[in-house]
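One structure, pasted below without further comment.
Here the complex is missing a single protein chain, while all its other protein chains stay put.
Showing chain A:
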Amino acid sequence: MDGRTDDAATIGVWRGVRIDVAPRDAVSVEVMVASAGVFAHEIGRTRPGGGLGNLDTALGGAITRLRADGIFRAETGDVLTLSAPARPIHATTVLAIGLGDPAVWTPETIRQAVSTAARETIRIEATSAAFAPSLLDSGLDPDGLAGTPDAMLAGLFDALSDAPARMLSRWVFCVGAGRFETVVEVFRASFDRLAAP
């Protein structure tokens, strides 16, 4: 569980943490802590699709059930930790990170979510972790997601700056398999820009 999957592409190392992008989801990524963004509701669908849908299914519908019951509202900043999940989930801990109302989503929302996930990962002293934004899975328009890689990296850097990760050595951003090489290049460009001194 070092967070490095065969299909992962490394985009850089920052403060001792190797940052990868992988065409995986929170179910299949091989890390200790798999985190996923969850909106308060989906747009144009009754349940999440894609990777977040896979995660919810692998958990027996727990995320959407707890959300419907108000136990996990998925408001911005909400964190639901599910420990010791069963296979097919590879991680030993799943974090559902609230993204709030999808109608008012901005890149800043995802920056805060990644930062929250990273802080929680550092708190529990995991050595590897992943974050799946789940934006398309929740029905957001792909044309409205500009700035997302910058925001996700900035969120990770925020957390690593505030709380040095003594144990964390790998961080994986889970993305869709479509146009993977292009997405990797976008992340690399963001990394080069944001990591520059």
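Brief remarks on what is shown
FYI, a residue touches a chain if its C-beta (ideal position, glycine included) is under 8 Å from a C-beta of that chain, and two chains touch if they have at least 3 such contacts; residues count from 1.
Please note the rule applied: contacts and distances are computed from a predicted model.
Taken from the listed names "LuxR family two component transcriptional regulator", "Spore germination protein PE", "Polyamine ABC transporter ATP-binding protein" or "RNA polymerase sigma-70 factor (ECF subfamily)", the protein name that UniProt assigns to the chain not shown is "LuxR family two component transcriptional regulator". The chain not shown here is touched by just one of A:Val94, A:Leu135, A:Leu153 or A:Val184, and that residue is A:Val94.
Here one chain is not drawn; of A:Gly16, A:Gly61 or A:Gly178, the residue touching it is A:Gly61. Within the complete assembly, residues 59-62, 64-66, 69, 71-72, 77-86, 89, 94, 120, 123-124 of chain A touch the chain that is not shown.
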